[in-house]
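Other chains of the complex are left out, but the ones given are in their true place.
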Amino acid sequence: MTITDRTVPGLGTTSDLGDLVALGCRVLAYRGLAEDILGHISVRTAGDELLVRCRGPQERGLLFTGSDDVHAVSLDGESEMPVGFSAPNELPIHTEILRARPDVQAVVHVHPPAVVAADLAGLPLRPIVGAYNIPAMRMAQEGVPTYPRGVLINRPELGQDVARALGDRSVCILRGHGIVATGDSVEQAVVRALNLDALARMTLQANSFGTTPPELSAEDVSAMPDLGSAFNDAQVWAYNVSRLQLAGLADPL
Amino acid sequence: MTITDRTVPGLGTTSDLGDLVALGCRVLAYRGLAEDILGHISVRTAGDELLVRCRGPQERGLLFTGSDDVHAVSLDGESEMPVGFSAPNELPIHTEILRARPDVQAVVHVHPPAVVAADLAGLPLRPIVGAYNIPAMRMAQEGVPTYPRGVLINRPELGQDVARALGDRSVCILRGHGIVATGDSVEQAVVRALNLDALARMTLQANSFGTTPPELSAEDVSAMPDLGSAFNDAQVWAYNVSRLQLAGLADPL
C-alpha cells in the first residue's frame, strides 16, 4: 500500500487511518460535496479488509464524523461492529471498486450538487481549464465516465456495474446520484473529489451564455507538467484540514 | 399520534414538543428556507389542539425562535396567550390542514426562494434525481401540487383551499409565496421541507442550459428502497441540529 505522507500540518503526525477517513468526511461535507448524512469514504487495509465510514446510534451527518464511526469490513461485507453500528447501504460501491482495482487504496462516494447538475444538464466535463486546476484538466482530458442509473448501489452486482463504468479512471459520475473518486490514499481520493467538483462548477458557469467555452490546445496540454502528489494532494489536503480547524471542526476526532 | 424518536444527539432526550417546534424553526431559517420573520411550524397535541410558533413582543425572526414563542391554539383558532403574543396571521394554514388530514401531526410553512423561483419560472419538479435524495425523488414522482394564488392565508376558507390543493400529498407549493410541508412529526415535516428545497435547487441548476434533464427510468424508480423514517428523517434532523450547535444557535431554547 502506497499512502502519501501522513504528516498533517497543525495536527501532528497521524498514523491512524480511521482518523484520516473521519477527517476526509468532514472536509467533503464542509466544502459542500455531501449534504446531510449521505456519503462515505473507505480505505484498504492490510489483510484484504477495508475501513469504512459507518452509521451509528449517534449519526449526525458527514460533517460530524468521528473516528468511532469508522469500522473494518471484509471485501465480502462481513464485519464485527459495536452494537448500533452498520455498514453503509452502498458498501458495494467500495468493496467492488477495491476488488476490481488493486491500484486503488481509497474510495470516496459523495453527492456534489454541481457535478450532478452538470451531468443532468447534458454538459460534458471538457478540458476548458489549464493551470487553473491541472489535475482537473487531466481528468477532463481523459474523460469522466458516467454510470447512467440513479439507483442505490446496495447489491454487489450494482457495485460491479459501477466499477465497470469507472474502468481505469480516477473518478466516475453516478447520474442523478453523485460521484465516486478513487486514490492511492484517502487524501488523494478526497482531493480528486474536490477537483471534480471545481471542474463542474466552472463548467456550469462558463456554459451559461449559449457559447461553447474553448478547450485547451493540444500544445498547452502537452506543455503541462505533473507537479506531483505531494503538491497536488498533500498540500491541498493540509489547506482543507486547516479550514476545518478554523471552523472548529477538526478537534476532537 | 406517532412521533419519531425524540432523542436528539447532543441535546439529550427532548420530550417537549414546544422545544421541537422552536428547533425546527431555527433549522429552517439556518438552512435559508425562511428569510427574516416569516414562517411557522405547528404540531398537533392531545385534545384537539395544536402548538404553533407565535409572534411575541420580542420577535426576532425564525432563526431566533425560543420555546416561549410556541403556544397552544384550538383548531378553531382560540387560545389564551401571554400578553403581547398572537397566533400567526396565517394560522388557518395549520388549522385547516390538521383538520382535513388526520394523518398529519405537524405542518411547516416557510418561504424557500428556490422553490418559489422554480414555480414562477414554470419549471415542474420532476424526478430527475434518484439516490441523490430518495425522499425528494418520491415527492417528485407523486407530483408536487401548486396552490395558484399568492394571497395571505388569513381566513379559514383560504386555509381550506390550501388543504384542498395539498390533497393527500406531503408538500404543496404556494405560488409567489412559499410552501407547506407536512409530516407525522415536527422532524419529518421539517426534513420534507428541506428535501423539497434540495429538489428545487437541483431543478433550477439542471435546467439552466436549454436542455431537459432526463427523468429516472421506471426500472430505477421501482428498484429504489424505502430506507425508513429513522434514516430519512431522524438522522437528517440530528445533522441539522448539530449544525445549529456549531453555529451557536442551539442553546438556550
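Residue numbering begins at 1 within each chain, and the chains themselves are lettered A and B in the order written.
One rule holds for everything that comes next: a contact is a pair of C-beta atoms (placed from the backbone, for glycine too) under 8 Å apart; a residue touches a chain by one contact, two chains touch by 3 or more.
Computed from a predicted structure; not experimentally measured.
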Whole-complex copies, counting every chain including the 2 in place: 4
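The rule is simple: only the chains that are shown with their structure count from here on.
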Chain A onto chain B, rotation angle from CA fit, given as a multiple of 5 degrees: 90
Chain A and chain B, separation of their C-alpha mean positions in angstrom: 32
Footprint of chain B on chain A - complex, ascending: 35-38, 55, 58-61, 63-64, 89-90, 111, 113-114, 116-117, 120-123, 149-154, 174-178, 204, 207-208, 210, 247-249
For the chain B and chain A complex, residues of the former touching the latter: 9-10, 128-134, 137, 194, 198, 201-202, 205-211, 213-214, 216-217, 220, 223-225, 227, 231, 235-236, 238-243, 246
